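Every protein chain of the complex appears in place save one, which is left out.
This part shows chain A:
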Amino acid sequence: MGQIEWAMWANEQALASGLILLIGGVVGVAGQFRDWEFAAYGVAAGVFVILLEYPRGKRRKGTTMERPGQWFLAAVVKLFGPLTRNYYVRAILHACLAVPGGFILPTVLGTVNLGIASLIYLLAAFRKEEWRPIQAAQTQKGHVGKSIHQPPTNPPPRPPAEHRRKQMDDGRTGAIEVTATP
């Protein structure tokens, strides 16, 4: 399993746990269960985890699919720099957030799932993975050689386009040989 980026799975698991914690908290508060204050905490913690985990980080290899509308949250998460970039911090954060949910029943599921997400993040951190924001589509690298749309710089008679390009980049061998006929 050498190529697996655990952070991808940890991210999905943490997002789901945040949602479960939120739903459990809502149930506890709405039903006015005993000790419903813990449920209110569950709502707040759940929302926080969802906001933190929604922007998907950039994968090391290949293109990353963004979640719809994540650019805004990604900008906010990027602001915190090393706190959000480092997965050890995230693992400990999730572990701490999970603990108070274990005291009342509606949030117990959220606790267990967030705990598991924290463990997977710990594994990701051991493997030196990091959260990086997905950049906007990179601008295309300039072509090797000028585009044919640009007007020529030398007066006629001019050799054909390939020859001009060959003259520009001397180190590179062209794919085809064209004899220049003025």
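Throughout what follows, contacts are C-beta pairs under 8 Å (C-beta built on N, C-alpha and C of every residue); 3 or more make two chains touch, one makes a residue touch a chain; residues count from 1.
By definition in this document, contacts and distances are computed from a predicted model.
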item	value
Chain left out of the displayed complex - its UniProt protein name, from "glutathione transferase", "Transmembrane channel-like protein", "Histidine-containing phosphotransfer protein" or "FAD-binding FR-type domain-containing protein"	"FAD-binding FR-type domain-containing protein"
Hidden partner chain, residues of chain A it touches	1-5, 8-9, 12-13, 15-17, 20, 23-24, 27-28, 31, 33-35, 56, 59, 62, 65, 102-106, 108-109, 112-113, 116, 143-145, 147-149, 160-162, 175-176, 178
